[in-house]
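In this view, the complex is presented without one of its protein chains, the others remaining in place.
So that you can tell them apart, the chains are marked A, B and C in the order they are listed, and the count of residues begins at 1 in each.
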Amino acid sequence: MDKAYIKVLYQPNLENPILVAGLPGLGNVGIMVARLLTEHIHAKLFAELYSPVLPDYTRTDENGLCSLLCFRFFTSEENRRLLILIGDAQPPAEDISAYYEICGDILDFVSKIGCKFIITVDGVPVTYAQRVIYVAGTSKRTAEKYALMGAKVYTNGKIIGIPGLLLGLAKIRGISGICLLSPILDLISDQEATFNAYKFLRKILGSGSENKSLQ
Amino acid sequence: MDKAYIKVLYQPNLENPILVAGLPGLGNVGIMVARLLTEHIHAKLFAELYSPVLPDYTRTDENGLCSLLCFRFFTSEENRRLLILIGDAQPPAEDISAYYEICGDILDFVSKIGCKFIITVDGVPVTYAQRVIYVAGTSKRTAEKYALMGAKVYTNGKIIGIPGLLLGLAKIRGISGICLLSPILDLISDQEATFNAYKFLRKILGSGSENKSLQ
Amino acid sequence: MDKAYIKVLYQPNLENPILVAGLPGLGNVGIMVARLLTEHIHAKLFAELYSPVLPDYTRTDENGLCSLLCFRFFTSEENRRLLILIGDAQPPAEDISAYYEICGDILDFVSKIGCKFIITVDGVPVTYAQRVIYVAGTSKRTAEKYALMGAKVYTNGKIIGIPGLLLGLAKIRGISGICLLSPILDLISDQEATFNAYKFLRKILGSGSENKSLQ
Partner (left out) sequence: MDKAYIKVLYQPNLENPILVAGLPGLGNVGIMVARLLTEHIHAKLFAELYSPVLPDYTRTDENGLCSLLCFRFFTSEENRRLLILIGDAQPPAEDISAYYEICGDILDFVSKIGCKFIITVDGVPVTYAQRVIYVAGTSKRTAEKYALMGAKVYTNGKIIGIPGLLLGLAKIRGISGICLLSPILDLISDQEATFNAYKFLRKILGSGSENKSLQ
């Protein structure tokens, strides 16, 4: 295996879906938000992305069934405009090209199924409790729009790893998107930051009757 | 040399063979079990896999003959349903893609010669002596089956390196298999763990008159 | 994304342009000199080079707009014989192939638009203040020529990273060039070294009425 392999379980019936991507990161915010959303819309697994840049071990579950680490894509019959990505792991920190490769693989796949807008969610470490959600976007106008909905523009910062790179690469492909960053005090697992990010995400996803306003 | 090269010494006469893979790992269990089995069935070397991800030195033997490190495949006239793999080395720990690459190379080769079932063998470090053999499988049913033969299901664990990755990659290709893990107290070379694993392996290999029950 | 991607904003009207390349390096001399020159000739951005060997984060600006790190190419209506490259970052120090790859990508692009001469600018650490500019070239004659204009030949040294490698790779493609090295005392940002290098660069760029003498 020298490049990514995507196992498609079934072809979902999507309409210009928005991708919500939750990846392992700071405070585990991204993954937990994506899981909450998955449960909320009763989304089902429809594709798995395997890649040689993900860690080289397999996990066994409670039945002794072993599986490679992968990135999972979910969608729901209830909401044909949402596509959710949950990643098991990020590539090793020192392998920069791996980050570009896996983000390119994700974009190849989601743009083929019609995705034109991406929302990544991550934590951002702070030194005192804050309830604000920061937003950065692939255009000034996009960032401003979500600022008007209650987020604070994330100015002069860095967005590290897949949550940032996915957006940066989307932009040069002509795909729009935003990154929501929730301030965290706990680097491992920050429940409150997760809940704040989830609430804001639900607010913006519900803002247009057909989510059209997002694009 | 930028990818694996397989030198086939002769074409063996195999019938849906099971692959038993012993690789350098914890307690040296995998390699020692594979060597015992090779001797038991009088298996002969029929192919060598060379790869640019294996260490960059050559060894010389007692005659001054120098050879690259490689993975060796053995088979026997006595048992046309067994294929044994013994590996000289694993890739460097930090080169994750290398693990995916070499496992893919192994699977390409063995599936071309009809292999549909894989058994990897490794040690698993424990803190007190245990005689049990743990088993994980590419399906819940497979793991259960070997549990019924006396193994203990390896739940909620990790299988690191080639023994785990080979199984994980086999699974997404539709090849079944199990990993047998023997508890070790000695990380370098654990004879007793090796013997226990070998005994269990012989038991399951002998369980079907033609090994059919394995598949 | 597994290789460089160049986004061309518009096709500039160039005539055998000279490339002046300023990259992150010692004393930040290269980038600062390239920026001064860009302002001086009112050069405008016309192309961006994105590469999977550049760092794996995105930056956000004062408007929350996020962008990948990249190498930017500038040119000016005022001077159709100048092409300026400003790089955001160098690849990680331990990834040697990445340096060859990105230098090759730069040379592919600039040679396609007719560039036949390259000037790289960097700092060189010294232990006491010096006002000299060192020069190395892709031929003995080239180095000598700029020595006659006031530079000192950079003998028996090393030019590390993109400023050196770009020149070395240009040479084997039949493209000529020089590297200007300005002695620095401050490794992070040396203003005086930058000013000295910029003055010398302006001198040699202005030396031919049509810059022809450079080639």
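Definition applied: a residue touches a chain if its C-beta (ideal position, glycine included) is under 8 Å from a C-beta of that chain, and two chains touch if they have at least 3 such contacts.
These numbers come from a predicted model, not from an experiment.
Listed by label, the shown chains that the missing chain touches in the whole complex are B, C. For the chain left out of this panel, the touching residue among C:Leu83, C:Leu169 or C:Leu201 is C:Leu169.
Note that of C:Met1, C:Val29, C:Leu65 or C:Cys103, the residue touching the chain absent from this view is C:Cys103. For chain C, the residues touching the chain absent from view are 94, 96-97, 99-101, 103-104, 135-140, 143-144, 147, 153-161, 164-165, 167-169, 171-172, 179.
Residues 1-2, 5, 7, 50, 52-68, 91-92, 94-95, 98 are the ones on chain B that touch the missing chain.
The working rule: only the chains that are shown with their structure count from here on.
In terms of which chains touch, the assembly is arranged as an unbranched chain of neighbours. Where chain A touches chain B, the two copies mostly use different residue numbers: shared numbers make up under half of all numbers in play. Chain centres here are C-alpha means, and the one lying farthest from chain C is B.
Note: Cα superposition of chain A onto chain C, rotation of 90 degrees, nearest 5. Residue positions of chain A with contacts to 2 or more other chains are 94.
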